[in-house]
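Here it is, the structure, as structure tokens.
The complex is shown incomplete by one protein chain, all other protein chains being positioned as in the whole.
Our next item is subunit A:
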Amino acid sequence: MPKVLIVDDAAFMRKLLRNILFTGGFDIAGEAENGKQAVEMYKQLRPDVVTMDIVMPEMNGIEALKEIKRMDPSAKIVMCTAVGQEQMVKTAIKLGAKGYIVKPFQAPKVIEELKRVAGI
């Protein structure tokens, strides 16, 4: 089962994603509530996929994406964005994000997108 690291500053969104992805057959490697924590956890856990929120305190999703890609160029990161963050999505894709999901999301589509990125 692919391991996922969930990164979002809202506890509710982390719980929601955890539920959706666990039901969809993913293992939850861990949860981080900001970019800085995400980078540290990525080092330790080496998940197969990361869902990365964009707007977060301490270190935002774009900066965390850069750090993780610097550390592991093959990292598979799916940006998790709210509406109106199109420009940031484009930046993220240029920086190597493999996909993006838009909040609010629906479970089948999230699972489909993450499976695509994970290559299963």
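Going forward, a residue touches a chain if its C-beta (ideal position, glycine included) is under 8 Å from a C-beta of that chain, and two chains touch if they have at least 3 such contacts; residues count from 1.
The criterion applied here is as follows: contacts and distances are computed from a predicted model.
Candidate names were "Pyruvate synthase subunit PorA", "glycine dehydrogenase (aminomethyl-transferring)", "Metal transporter" or "Taxis protein", and the UniProt protein name of the unshown chain is "Taxis protein". Taking the complete complex into account, A:Glu112 is the one of A:Asp27, A:Glu58 or A:Glu112 that touches the chain left out.
Note on the undisplayed chain: of the listed residues A:Ile28, A:Leu45, A:Met59 or A:Val102, the one touching it is A:Val102.
Hidden from this view is one chain, which touches subunit A at 12, 15-16, 19-20, 23, 83-84, 86-87, 90, 100-110, 112-113.
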